[in-house]
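Have a look at this one before I ask anything.
Every protein chain except one is present and positioned as in the full complex.
In this document, chain identifiers A and B correspond to the written order of the chains, with residue numbering beginning at 1 in each.
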Amino acid sequence: MTQLALVIDLNVCVGCHACVTSCKEWNTSGPAGSMCDDNPYGKDPTGTFFNRVQTYEIGEFPNTETLHFPKSCLHCEDPPCVPVCPTGASYKRKEDGIILVDYDKCIGCRYCSWACPYGVREIDEHLKVMKKCTLCVDRIYDETLPEAERKPACVLACPTSARLFGDVHDPESAISVTIREEGGYQLMPEWGTHPSNHYLPRRKTHQHIHEDELQRADNPLKKEQRGPSTPIDAPTLDDSTSW
Amino acid sequence: MKNSVKTAIASEGRIEVKNTTCYMCACRCGIRVTLRDGEVRYIQGNPEHPLNKGVICAKGASGIMKQYSPARLTKPLRRKEGALRGDAQFEPISWDEAFQIMEDRLKPLRETDPKKFALFTGRDQMQALTGLFAKQFGTPNYAAHGGFCSVNMAAGMIYTIGGSFWEFGGPDLDRAKLFIMIGTAEDHHSNPMKIALSNFKRNGGRFISINPVRTGYSAIADEWVPIKPGTDGALILAIIHELILTGLFDREFLVQYTNAAELVSTDEASDDFGLFVRTDIPVDPDCFDPQDRVWWDRHQEKAVHSRTEGVEPRLLGEFKLSDGRHAKPSFQLLKERVEQYTPEWAENITGIPAETIKRLAHEMGITARDELIELPIAWTDAWGKDHDTITGNPVAFHSMRGTAAHSNGFQTIRALSILMTILGTIDRPGGFRHKAPFPRPIPPCAKTPKGPEGVKPNTPLGGMPLGWPADPDDLFVDEQGEPVRIDKAFSWEFPLSAHGLMHNAITNAWRGDPYKIDTLLIFMANMAWNSSMNTADVRKMLNDKDENGEYKIPYIIVADAFQSEMTAYADLILPDTTYLERHDVMSMLDRPISEFDGPVDSVRIPVVPPTGDCKPFQEVLIEMGYRLKLPAFTDKDGKRKYRNYPDFIVNYETEPGSGIGFLAGWRGQGGEKFMKGEPNPNQWEMYEKNNCVYQYHLPKSYQYMRNWNRGYLNWAQEHRLMRYAEPINIHLYSEILMKFRRAAQGKTEGKQPPDHLRKRVETYFDPLPFYFEPLETQLTDKQKYPLNAITQRPMAMYHSWDSQNAWLRQIHTYNFMHVHPSTAKAAQIEDGDWMWAESMHGKVRCLARYSEAVEPGTIWTWNAVGKSKGAWRLDDNANESEKGFLLNHLIAEELPAHKAGEHISNSDPITGQAGWYDVRVRIYKANDDEEKVSFPQFNAMPALPGTGKTKKWLAFFAGIFAKGKP
Partner (left out) sequence: MHPAFSVIFLTTLIGVGQGIFLALFTGQSYSAVELLPTQDSTRFYGNAAFIALGFLIGGLIASFFHLGHPERAWRAASQWRTSWLSREVIVLPIMMGLVFIYAIMHHFGWDSVLLTTDTGAQLSLTLIIATLGMFTTFALFICTGMVYACLKFLQEWHTPLTIINYTLFGTASGFILMTAFANTSAPDLMNFYGIWASIITLAVFVTRSASLIRNAQIKHKSTIQTAIGVRHSRIQQKSMGFMGGSVNTRDFFHHVSLIFMTKMKWIFMVLVFPVPLMLLWMGMETHSTALLFAAFVVQYVGLLAERWFFFAQANHPQNLYYQTV
């Protein structure tokens, strides 16, 4: 069985928000749209987004890490948001594990959003239906698009390619391999939701300098050295011993 | 979302896909725009574009909200009779009227005193055209944003290595092993930098960021080195000190490719003190940089002609020449210079532990020496020697305004260039790489007129409005040594101000110093807000009147696309198109988007028609060029030469028959030539077919070592990128700077600085890099104002442009002042409190945000998020104006009066680069009974005629027939 998902590589995410607006841009005019904005030019503008990038500071100066953290629906394998939906509007697709909302069935009761521990479902305050990341289901199977572009909008946009897309159930898929090799992890594992989206942690490259590397045979300063610096006839021991 | 796949594919509407070039920022990525029923549905990165390879950024992906923004200007507007400037009372007029007004105003100016017309442009990408227009008009008063942006970066590096970061070169992260980023938040190379950084990290490279703040790129650095602002010079000089001490430098590179081994005359008494010792071998008079210097032969212990085959020179020592003069290799002088700059010394200044400084030096040196790259690429150097391989020392640097935007930035960046040089990383794999048309000779050949005689009625300017002085005689000053330009560029105050000083243009024009002007045309620059220093006073100057009740700046024309703060101060507003509505070129004559491996230029081709009466500013210039009968735009009989801008682009040649035009691709009758060739009537179509971009890949053997690569130099000369095909040796020691110093010391015959500036020129024109406190800091009571205040660019906003963008403004709706908790607590400020930040010049009230990611002596905020009430068509109570603020209110455009004089720009004394990041502040808590809004506040700006409606809510859905469209 296929489970499509994203892997977010926190090691390279620079927090640019490209995934945020490209998602909005693609989806607002698509079947998952529109995505409303309230007070777009006024006080406290607010709107529907399927994906947000947050920033955290870890540690204390000067040992501070700044972490940019994108988050959209994690397409859980055991999604608590689905069984609670009274209408069946929220569902998990058998064929690829994508969690979707059928806008025509949704009564806008918000219960599914209460049932999601990750805070990724957003009610559309004007169309009154629940919205969320669709994994760009309308792109990834669209055969009119070139193969390379059958990917979520956010994945295509991401300038650091911090967003990887694929099948986590296929152990050979690129994202499964990355998850295994780079220590991919899930958010809030304590609730048994088994999010399909994974995150890759920060990885550091260090340089260790060995003392030998600083005592160099190829030190160019050697070329600048002059011949013997004391003249040959300067006094030596020979001038004063009396063996 | 029922049958999402099917519905998407079958989504009704007429779909079109068009390519063009993004302009949500200066990076110029290729984009692919999908339209539905003529409405923009999706903007994605063009996967076939060499720059962004299909990716896009937050701004680029929000282009839809720019296109359909209510803040767009759609009609030419004239200030209402009787209304005051700044009150933003306008009436719509026709383009005919607008053109007539301009013609009536500008024609007499050109006929009498062309310098009374000043044209300044902001972060535009058509300086080739605006510069041409100014030159043709005959005014010297033209500049773009460079002077307040990063001219220190350009000049500091170009005067040292003949190329620079910015758009002229960059770090080769494909091959680097160690990458040091100094003072960069989000650059003009936005997406490419991100692509490169992540590949670099994934390939195991080590990334070190030196920055007072850790955000954005710095966030993913392997190591963050917090530094006190303005002190990078000290750090870099200490690193150079350590590298020389430990011998971790690339001797071979220094000897052959730099002036390290060339002897400098060191007898103070001698006439040529401080100049290079020269041989008397005859030199070609046409030669740009004669190779007539001498080395000290290590084996024969005598002076020989430099770069004599088989000779190994000394880099260190002092030598007595046959005529008795003393001389030292410039590397010896450098070594002596940095002796005082120990890591321990730098620790006190930079706040970086000496141990860390030494380790940084060792990491750089060892990586450079021990991780050598050898590419099996044969090449021939400028002296005719064949090499089987290209060598690289894989240490790459990148730096921008963190080092540039300080008044000591030029010397800091000289130091950085020298650091990169002694590591042997210039135009080599894994190091710094040039981008065409760089490298240039040092300095580049373009020159301004040398005096007031260059400005004549009805005549094009007798030189370029902007240039690169090579010695004092190149300065653009009058007999008394006083400036000819309104911004005082190329005068003794800022001799090497290669990009002008736009930040002083308004203040000078208002004061009438050096003279009064008549008409100021501002294109694409928000000078009444975020791109001015001392914003509140500049706004007053813009509507200040003289004794006769006349405006001190008599007439202001603003060409903008949005209702910016600046539009309020216009007498005439010209509504520009958006980037999706116009033809544009990213020209080799300007700052193209070239890649390391060859020249690239690109175009924009409209994907939607202009909105309302918007007209591309390009068309305005072509029309005005014709109406004013500027030679470049009219033929001999005074008839119109170009139908429109696209026609101009195809047919314009720099000189009749030169074959050089704005675009390099598909030249020649049938498009078979590049760089140079006859006009090609189908050039636009060819660009259109090729993703709107032209890319030329140099042969591999021309891609590296271009300063000294015979093949490349000849190629560049042949294709007219350069006049000379001579080696461009690196100026470790800058004789050019020494010439200015010598003039200041009265040792030369030519132009001399006015007396009050002698000391200043003598001090700062040091031929070797040195560290000094930024000028403003020197003049500040640091007890009273202990903190540095700086700004950064947010990745999701471009300067002030994007607050009218409904999506982007949700990400940055207002800005906080980020303060380290210990610093804030010392001032009794809690996280989220209203606080004051106060400098010598002004104060702002703002919201505090604690952060552990900032050096405790520094406070910072995002640039240009704060807005003036009502501007950008935001509601009067929008967060941008109520909670947002501008740091610019704390920053002065002029230094306090001091020895060098009054009204001296707050800028680098060499280049005139605005010292944005030199300001010192103190902070304190706002009283509980104070208003909970940011300070200062300004009167609300009314909606301009022709701007759109702002809806209470928005549900964008492209396509007229789209279902669900609200």
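Just so it is clear, a contact is a pair of C-beta atoms (placed from the backbone, for glycine too) under 8 Å apart; a residue touches a chain by one contact, two chains touch by 3 or more.
All values reported here derive from a predicted model rather than from experimental measurement.
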Name every displayed chain that the left-out chain is in contact with.
A, B
Among A:Arg110, A:Arg180, A:Lys204 or A:Lys222, single out the residue that touches the unshown chain.
A:Arg110
Contact with the hidden chain, among A:Asn39, A:Ser161 or A:Ser196, goes to A:Asn39
Footprint of the hidden chain on subunit A, which residues?
17, 20, 39, 43-49, 52-60, 66-67, 69, 71, 80, 82-89, 105-111, 113-119, 121-123, 125, 127-129, 185-191, 199, 201
Which parts of subunit B are in contact with the chain that was left out?
810-814, 849-853, 879
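Everything that follows uses one rule, which is that only the chains that are shown with their structure count from here on.
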Between subunit A and subunit B, what is the separation of their C-alpha centroids in Å?
31
The residues of subunit A that touch subunit B in their complex are 9, 11-18, 20-22, 24-26, 28-47, 49, 55, 57, 59-62, 64-68, 100-104, 126-127, 134, 137-139, 141-144, 148-149, 153, 156-162, 202, 204-207, 209, 213-214, 216, 218-224, 226
Would you tell me which residues of subunit B are touching subunit A in their complex?
1-5, 7-9, 11, 36, 41-45, 47, 52, 54-62, 64, 70, 178, 186, 190-191, 194-195, 197-198, 201-202, 204-207, 214-220, 222, 224, 226, 246-251, 298, 312, 314-317, 359, 362-363, 366-367, 369-370, 795-796, 804, 806-811, 813, 820, 851-856, 873-875, 877-879, 882, 950-959, 962, 964-966
